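Just one protein chain is left out here, and the rest sit where they should.
Chain naming follows the written order as A, B, C, D, E and F, and within any one chain the residues start at number 1.
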Amino acid sequence: MAARRLIPLLDRVLIERVVAAVKTPGGVLLPESALPKVNEGVVLAVGPGRRNQAGDLIPVGVKEGDKVLLPEYGGSLIKLDQKEIFLYRDEEILGILKD
Amino acid sequence: MAARRLIPLLDRVLIERVVAAVKTPGGVLLPESALPKVNEGVVLAVGPGRRNQAGDLIPVGVKEGDKVLLPEYGGSLIKLDQKEIFLYRDEEILGILKD
Amino acid sequence: MAARRLIPLLDRVLIERVVAAVKTPGGVLLPESALPKVNEGVVLAVGPGRRNQAGDLIPVGVKEGDKVLLPEYGGSLIKLDQKEIFLYRDEEILGILKD
Amino acid sequence: MAARRLIPLLDRVLIERVVAAVKTPGGVLLPESALPKVNEGVVLAVGPGRRNQAGDLIPVGVKEGDKVLLPEYGGSLIKLDQKEIFLYRDEEILGILKD
Amino acid sequence: MAARRLIPLLDRVLIERVVAAVKTPGGVLLPESALPKVNEGVVLAVGPGRRNQAGDLIPVGVKEGDKVLLPEYGGSLIKLDQKEIFLYRDEEILGILKD
Amino acid sequence: MAARRLIPLLDRVLIERVVAAVKTPGGVLLPESALPKVNEGVVLAVGPGRRNQAGDLIPVGVKEGDKVLLPEYGGSLIKLDQKEIFLYRDEEILGILKD
Partner (left out) sequence: MAARRLIPLLDRVLIERVVAAVKTPGGVLLPESALPKVNEGVVLAVGPGRRNQAGDLIPVGVKEGDKVLLPEYGGSLIKLDQKEIFLYRDEEILGILKD
């Protein structure tokens, strides 16, 4: 069975959070409580944006594939076909990470 | 007696929630407490939208027949001629599900 | 003495609530506590609407004679010449019921 | 000494509340606690209205002499030269009563 | 030393409150606790007004010398060179009193 | 070392508060608890103003050198190179004092 796609509405952004590495560079397995918290994610899909009071569509500030910095709190956990993904409002995303 | 129709006002969206399957793929009947919670629904009808301050009508982002992802909380339960349906504001609907 | 009329102001809608049938289809009289709650009403009169910030008058979404679905809470009870009627803001009315 | 006049500012409406009849139709005098509460009044004066964000003056919805239905709560009691009158915002007045 | 003048900013209105007469018409001196509360004042100076979102200056609704009705609460007490005066926002002043 | 300058942003106004005289006119030194509170200040620098929703820059209502009346509460204490100065929003300043 093929996975279903979620097309976000308004200024919502669908994000897969980056999971912390579970091994140290030396190969030692870390217990979950020792994993560093990572507030980063990759954009999976973006909504069309929200209209302002003048009627113009304001597109969201990120695009599919962007690596983004996320706030400590916020976003909604969505379980879609066993996969855990997150929905943020465009407003909540702090910035884009570039290598 | 024919069922009555409800035409939503403003940016309201009438939704029938998807009910979780009550049997496992193997045919075992599940008790209600074991049923997974499903935050999905099908759009039955949409309102005309809401006017912004410039006087333009902002249509809702979904249409009849769309399969949508719903938030954990929100929406109003409506009992219409014995049937349980839900009214959401367009703003509350998280996204459209595509197979 | 003729009854007085109330002309609602702004986006207010004057509504007479539908009273639940006090007998079963078989003719048995029901006690008040057993009466089903009916969140329906008929529009008696509507206000002219409210002006938006651009100065345009936004008419209300219902008209005299419409059968409407009302929210669980809200509206103001008005006693006018012994009759109990309700005032709702246009915004509060959920939808129009069609047979 | 002639009574002073109060010219309301903005969208304020000066109202004299209708006092309940203190005798029954048969002429029996009623104690104050038995008087029915009357949420009606007569408009004595109206302000020029309030400007919206576009700079247009939005006149109030009632005029001098109108008999109006008032909300259960709201309005400010004003004592002007021994007389008790009330100031309401145009927004608070529920509707106009017509015989 | 000449008294200093205060020029109010934005939509502020400088007001000197009317003090209740401390003698009865018959000449009896009243103690302070028996003085009637007087919510009236005289406008000493007005600010230029506030700009709305369209950029237009909205002048205040009163002018120097106007006798005004003040709300029960509100306004800020200002002590300027030993004199007690009050600053109100234009919005707070209830109406203009005319003889 | 020369003192640094602070250029306020948006509609902020940099103010040096007037300090109460510590001697009576007769030359008696007053203890700090006996000093009268003075809600006055001198404008040291002003920000460029804030843009309204139409995109126009709304300049602040005071200028460098103005003597202003300040509210009882509000403003932020800033310690800049050992000197205590205050930042107010233009909106908070009550009025301009003229001799």
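Basically, a residue touches a chain if its C-beta (ideal position, glycine included) is under 8 Å from a C-beta of that chain, and two chains touch if they have at least 3 such contacts.
Note that the structure is predicted; figures quoted are calculated from it, not measured.
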Contact partner of the left-out chain, one of A:A3, A:V19 or A:I58: A:I58
Residues from chain F at the interface with the omitted partner, ascending: 2, 4-10, 12, 14, 47-48, 51, 53-55, 76, 78, 80, 87
Interface residues of chain A (partner: the chain not displayed): 52-54, 56, 58, 61-62, 69, 71-72, 90-91, 93-99
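As a working rule, only the chains that are shown with their structure count from here on.
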Contact-graph separation of chain B and chain F, given in steps at minimum: 4
Proportion of interface numbers common to chain C and chain D (over half same, under half different): different
Fitting chain A to chain E on CA atoms, where both chains share a sequence, rotation angle to nearest 5 degrees: 155
Most widely separated chain from chain D, with each centre as the mean of CA atoms: A
Whole-Å separation of chain centres (CA-atom averages), chain C against chain F: 56
Two or more partner chains touched - positions in chain A: none
Pairwise touch network: line, ring, star, complete, or other: line
Chains grouped in pairs wherever the two touch, ordered by label: A-B, B-C, C-D, D-E, E-F
